[in-house]
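One structure is given below, represented as structure tokens, and several questions about it will come after.
Note that one protein chain of the assembly has been removed; the remaining protein chains are unaltered in position.
Let's turn to chain A:
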Amino acid sequence: MNFDLNVILSKQDELLYGIAVTIFVWVVGTLASAALGFVIATARRYGGVLVDRALAVPVEVIRGTPFLVQLFLLYFGGPYIGLSLDALPAGLLALSIYGSAYFSEIFRAGYQSVPPGHVEAAETLGFTRGQVIRVILLPEMALLVLPPSVNMAIILLKETALLSLITVPEMTMTASAIGSQEYAFVEAMLLLALTYWILVELAGLLGRLAEKKLSRYRLAKA
């Protein structure tokens, strides 16, 4: 076996483009997931029993099925119900819906972790519901939801690799294409794995730094 990384590295422009697409999809997808997840968790908390139960179903369905199947359903099945999306928006949408189900559970646990007394105290003081969420609930649960959120962000980063299967030109697709063209598939995949590894470690590092920053807000143990 001729092991030659230079063949791959000579295509650096294409590789960097692929990495940029991966990071773009990852960052936008994670932010959208977190935002949508927060909306779902909040609706489930304040929308009454019916909304809570109605939202529990899609959340469980998304959490109980593979992302690959969801992705194929949206991308290949979508056009049959008038939802024709290009690969990139379809991938982003699928990733955001998938992530939102998991994020909604993270925020749900976060809401539950805040002592009810704090909310009641704020309500007694005349805080509106929006204020209670913004001033009491979010800051208090921030520390608790941060580690699982970072974990989820890392999971989503790895899931972006699946978007290559619906031809989103992110780094897995780019590396596969270059690897096949240059007859250096193993080298391409090794380099690809290394890139993901570095990104994952970096994300974990950033998460730990953020946790340290936030930890001074840790509630005193009752």
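Structure notes:
Note that contacts are C-beta pairs under 8 Å (C-beta built on N, C-alpha and C of every residue); 3 or more make two chains touch, one makes a residue touch a chain; residues count from 1.
One rule holds in what follows: contacts and distances are computed from a predicted model.
Hidden chain, UniProt protein name from the list "MBL fold metallo-hydrolase", "A-factor biosynthesis hotdog domain-containing protein", "Formate dehydrogenase" or "Polar amino acid transport system permease protein": "Polar amino acid transport system permease protein". Remark: the omitted chain is touched by one listed residue; of A:30, A:70, A:104 or A:149 this is A:70. In the full complex, chain A touches the omitted chain through residues 1, 60-61, 64-70, 72-73, 76-77, 80-81, 158-162, 164-165, 172, 176, 185-186, 189-190, 192-193, 196-197, 200-201.
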